[in-house]
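A selection of the complex's chains, in situ.
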Amino acid sequence: MEIRIIKSPSQGTIDILMRRKGSGKTQMPECVDAIGLVQGRMIEMVCAADVAEKAVGVTVEDIRGSCPQNMILLAIFGDTASVESALSEIKRKAEEGKDIC
Amino acid sequence: MEIRIIKSPSQGTIDILMRRKGSGKTQMPECVDAIGLVQGRMIEMVCAADVAEKAVGVTVEDIRGSCPQNMILLAIFGDTASVESALSEIKRKAEEGKDIC
Amino acid sequence: MEIRIIKSPSQGTIDILMRRKGSGKTQMPECVDAIGLVQGRMIEMVCAADVAEKAVGVTVEDIRGSCPQNMILLAIFGDTASVESALSEIKRKAEEGKDIC
């Protein structure tokens, strides 16, 4: 599992991610000071998505990879502090244990 | 083969899985206290699906991976005890023998 | 090449396989006491399909993998004895020689 954060993302970067999101939502979250990126195998990403969805102040999107139904990249949008906090929680859960996520 | 369990899954996580399920069923199982996830090669997953289908109190869905027809992730929905019991049975069968599943 | 057998398969497992079969046939074989599964590279699976087609009392289906045209999993339906016999023959041929199948 690999984790990155983009601070003050450019519009072009947001567009690249928006063109590939899996959900039907078309609204961008209001405040996008930062984008967290999490990449990994599908089973890990379902777990990470659940952790991020339970975090406060962020919007989670699954970004389609090599084919429409493949989820290998999660993008987490929000203010910098909230994105950082969601990413820390994902990291902590991933290191904690293998079976329960 | 890799196994995980998500307790009290968020709605967003259930949505991500529902968007990718292989079957035509559109009803979510009534009680989803937990989601079991099993990932592996296709031949293993057909066997694991059979074990889970024979377990009590759970609903099994195959989640499409990198392409619509690829089944690499199984999601098992139900109350926590039933999901845990189905996952144990899958683990036990996988360790028991290679040819018969 | 990997070989498995599922005895008394559940309806859900049969459905998962039926949704992915390559041929246009829609009829399930009458007696499905067992399902043999054979997974491998495409060239091996064409050979295994030929061996199984020549066996008695079984129906052979190629199950689509990651993309519609990819054949990586064979399912062999029939009564337990016939499926076991077809799988043994596939195993024997695969071990016998590399060039002729």
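Which chain is which? They are A, B and C, in the order written, and residues in each are numbered from 1.
One rule holds in what follows: a contact is a pair of C-beta atoms (placed from the backbone, for glycine too) under 8 Å apart; a residue touches a chain by one contact, two chains touch by 3 or more.
Just so we're clear, the structure is a prediction, and the values are computed from it rather than from any experiment.
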Where 3 copies are displayed, count of copies in the complete assembly: 6
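In this section, only the chains that are shown with their structure count from here on.
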Separation of chain B from chain C, taking each centre as the mean of its C-alpha atoms, in whole Å: 23
Contacts with 2+ other chains: residues of chain A: none
Touching residues on chain B, where the partner in the complex is chain A: 2-7, 9-13, 15-17, 19-20, 37, 39, 63-68, 72-73
Touch list for chain A against partner chain B, complex: 22-23, 41-43, 46-47, 49-50, 53-54, 60, 62, 65-71, 98-101
